[in-house]
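With one protein chain removed, the remaining protein chains of the complex are shown where they sit.
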Amino acid sequence: MPIGKKSWIIPDAYIPPKSSGSLESHEAICVLNRNQETVHLDIHLYFEDREPIKNIKYEIHGNRTKHLKTDSLHIDGESVPKGVPYAIEVTSDLPIVVQYSRLDTTQSENALMTTLAYATD
Amino acid sequence: MPIGKKSWIIPDAYIPPKSSGSLESHEAICVLNRNQETVHLDIHLYFEDREPIKNIKYEIHGNRTKHLKTDSLHIDGESVPKGVPYAIEVTSDLPIVVQYSRLDTTQSENALMTTLAYATD
Amino acid sequence: MPIGKKSWIIPDAYIPPKSSGSLESHEAICVLNRNQETVHLDIHLYFEDREPIKNIKYEIHGNRTKHLKTDSLHIDGESVPKGVPYAIEVTSDLPIVVQYSRLDTTQSENALMTTLAYATD
Partner (left out) sequence: MPIGKKSWIIPDAYIPPKSSGSLESHEAICVLNRNQETVHLDIHLYFEDREPIKNIKYEIHGNRTKHLKTDSLHIDGESVPKGVPYAIEVTSDLPIVVQYSRLDTTQSENALMTTLAYATD
């Protein structure tokens, strides 16, 4: 029986513009693909005051996880800007489970936050 | 197909009264409007020992996100008091997705927390 | 239409035994009662290696929130021990919404975490 859903929403995405200490500020879209087959992701980014960036593609093999850093996402020369509030939509051709986490090292001590994404079908 | 729900609850809201370091303590109600049309929000605030503040209005354009800082909410000269526990209800005329995040800089190093809000229809 | 559920589970509860800096380590069970009527809570605590503490009572007026600190819970001379892993079950006679948050000040800089509780009927 497949585990998960095919559409996931993360309203609060943000790459902190500053880092200090030993780790770099970053976010990750953490995905589990519990299917036998490779899953194909379609990632869309929504902003406060400009058009969305759509259809960033990513593949994850069967029975694998991927903790996908958002600063690696790019399409047609566009990537995720730092210090800008945005939201993420992940759609897929097979059910997956998606969790979002952020590490903020603006100050030298770390701050962490995480939540499951919002799932629909 | 519309994504999300029209009623969202955040039981644990609180603006830390103190800030230090380079960032200010704040909370945000993070909304994704995945509809084509503008969505109209109606925000209600509940307290421990006084009547609610109701019907704060806000609009978000279609295919846009908004990370709405709670210290910007106000109606009839009332705004969100700092250092007071409260709860938030967000209702809308179209389905949306809502996540709540808080940055606490009471101490000079940051602390972060986040969760999806509780959704009903 | 009533908002919420009548049974809520928080598997990861823990009062950090140490505090430092300007704030004290604590947890809160944050409840919104969106009904007109007063809601009556029945709170049960589960441990790793002893019998549960059951039927701690609490009331919240209609259209009010309460951010209930767990170190204030007590019954028959028993209260929540510090530094001990436990879990919380909140049941109620009317639907409510429950979020759990912890502030850990073991070190002088704050750490925060939060999540909605798990809801059933």
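By letter and in written order, the chains are A, B and C; residue numbering begins at 1 in each of them.
Going forward, a residue touches a chain if its C-beta (ideal position, glycine included) is under 8 Å from a C-beta of that chain, and two chains touch if they have at least 3 such contacts.
Please read all numbers here as calculations on a predicted model, not as lab measurements.
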Residue numbers in chain A that touch the chain omitted from display:
3-4, 21-23, 28, 30-32, 34, 63-67, 97-99, 101, 103, 108-116, 119
For chain C, enumerate the residues touching the unshown chain of the complex.
7, 9-12, 14, 18, 46-49, 51-52, 85-87, 89, 102, 104, 106-109, 111-118, 120
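Following the convention adopted for this analysis, only the chains that are shown with their structure count from here on.
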What's the call on chain A versus chain B, same or different interface residues, using the half cut on shared numbers?
different
Determine the centre-to-centre distance between chain A and chain B, using the mean Cα coordinates as centres, and give it in whole Å.
22
Rounded to a whole Å, what is the gap between the Cα centroids of chain A and chain C?
31
Considering chain B alone, which of its residues make contact with at least two other chains?
108-109, 111-116
